[in-house]
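For reference, the structure I am asking about is given below.
Every protein chain except one is present and positioned as in the full complex.
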Amino acid sequence: MSLLDAAQAQLLAPRYLGWLLEGWLTTLWAALVVIVASTLLGVGFAAARTSTRSGLRRLAALYVSAFRNTPLLVQLFFWYFGAPSLLPQAAREWLNAGHRFWPSFEVLSALVGLVLYATAFVGEELRAGMRGVPATQLQAGTALGFTRAQVLRHVVLPQAIRIAVSPLLGQYMNIVKNTSLAMAVGLVELSYTARQVEAETFKTFQAFGFATFFYVVTVAALELLSARVSRRQAALPRA
Amino acid sequence: MNEAAATLQVLADNLPYLLWGRWPEGPLGGAALTLLLSAGSALASALLGLVGGVALAMASGGWRALLVLALGFLRAVPVLMLIFWTYFLLPMALGIDVPGVLSVMCALSLVGGAYLAHAVHAGVRGVPAGQWQAGLSLGFTRWGTLRHLVMPQALRMMLPSFINQWVTLIKDSSLAYIVGVGELSFVAAQVNARTMLYPSEIFVFVGAIYWLLCSGLDLGVQALLRGRQARAEAS
Partner (left out) sequence: MKLRPLILCGIAAFASLASLPSAWADRLDDIRKAGVLRVAAFDGNPPFGYIDATSKKQVGHDIDLATEYAKSLGVRLELVPTNPANRIPLLTSGKADVVFASFTITDERAKVVDFTTPYFLVGQQFLVKKGVLTDAEQIKDLRIGTEKGTTMEGNLRMRYPQAKVVLYDDSPFALAALRNGNVQAITNDGVKLTAQWNQLPDKANYEIPPITVSKEYLGAAVPKGETRLLESLNGWLVESEKNGRAVAIYNTWFGPNSSAPLPRLLKIGDARVASAN
């Protein structure tokens, strides 16, 4: 066998590459859903953390403690293997049956687990961003007659997000990497398909090599975005 | 009421297995192994982070670019993938056999080290330029200034990062289940498989054990820092 033939035999057949690409696409859209959902929830969470009502503050602090100090894997196991046992039988059957425009239970529980975990981190970054906004902004807003919610929405939050953009993008990179854990609960994302390809072709290096490459490319893209945003921020005049 | 009692009974029966696995009839496992894994990785990643961070601060040119690339790679790869690499593929490439626990520690240390290298670098950069100038004007070399003036201050600033990394490592150790290392998450899944009737209770219970480990570490170190600060102020 010539060197070229030997090299070609080492490559993955197109159909396996196709599997890996599909897995990567799943990783991408799952990460996107989690990013959007956790950012929206994170805003509410950050507001709760800085709320004037102590009960709300304490609840939010408990949430952070519970979801940041336990492993994501255990949380995913809970949502997939544990939570259903707490639901009534009828609800369980409905969730498990396939429905037209409704995700399968594997997808649903993976997303729920990933979003709740990510919100604890994204929310904290947003809170740190809010802390960076001078208190005078909030005071000025309320002095002008806006409610607290309105001031948060129109004055504080936009500035907070601008401050927190870099750490936020860092958390988004973590979200992309964390989707790999969902393979344990049946989400057909990149790591899951990498294992499948490896089990069929036994080309361990190639299967995991490609998967690693796709992950690095995705995270690198976010890194580039982060670098460009911080460069643009540095160029702007200070507010 | 009976159900609650039965649940507590199952949890109590399995607690020793969750805490230290099959030991002494087998290798150490469960929460004890989690602590061992995370402590070992924390130490190794602290060392790697120090070396990497100092290298980032002091090196220049092609070697530094290579280091930045390597660190960037380690932070871009999911920990699960890295565990696959160190467990299966590194031995294949290097021809040596690394036992499961050590290879997981290797993966965790590499990732932890990459993050800490950046924290150390940021810490060193955070020390005011005046300190460097003072050191040099006192006759220290660049390395001497780093060692005696800059690092002590930088390390104090970076301590939270080191603690955070250790807490992260306790959580990341749960991924060792994929290569059959019997730490707490793996053992929890086994217990759930054996008992079958209490999945949510078992995972909440195991989550609570992790929570105790992580929060305990966090609070313990904070208390230590506060005590040291109080003593420093008193003296």
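Read from first to last, the chains carry the letters A and B; within each, the first residue is number 1.
Just so we're on the same page, a contact is a pair of C-beta atoms (placed from the backbone, for glycine too) under 8 Å apart; a residue touches a chain by one contact, two chains touch by 3 or more.
Nothing here was measured: the structure is a model prediction, and the numbers come from that model.
Counting contacts over the entire complex, the absent chain touches A, B. Between the chain not shown and the residues A:F45, A:F67, A:F105 or A:F210, the one that touches is A:F105. Summary of contacts with the chain left out: across B:M92, B:L138 or B:A230, the touching residue is B:M92.
For chain B, the residues touching the absent chain in the complete assembly are 17, 22, 25-26, 62, 65-66, 87-89, 91-93, 95-97, 100, 177-180, 182, 189-190, 192-194, 196-197, 199. Residues of chain A that touch the chain left out of view are 6, 10, 80-81, 84-85, 92-93, 96, 98, 105-106, 183-184, 186, 192, 195-196, 198-200, 202, 204-205.
In this text, only the chains that are shown with their structure count from here on.
For chain A in complex with chain B, the touching residues are 65-66, 68-75, 77-78, 81-83, 85-86, 173, 177-178, 180-181, 183-184, 191, 194, 204-205, 208, 211-212, 215-216, 219-220, 223.
The touching residues of chain B, when paired with chain A in their complex, are 72-73, 75-81, 84-85, 88-89, 92, 167, 170-175, 177-178, 185, 188-189, 192, 198-204, 206-207, 210-211, 214-215, 218.
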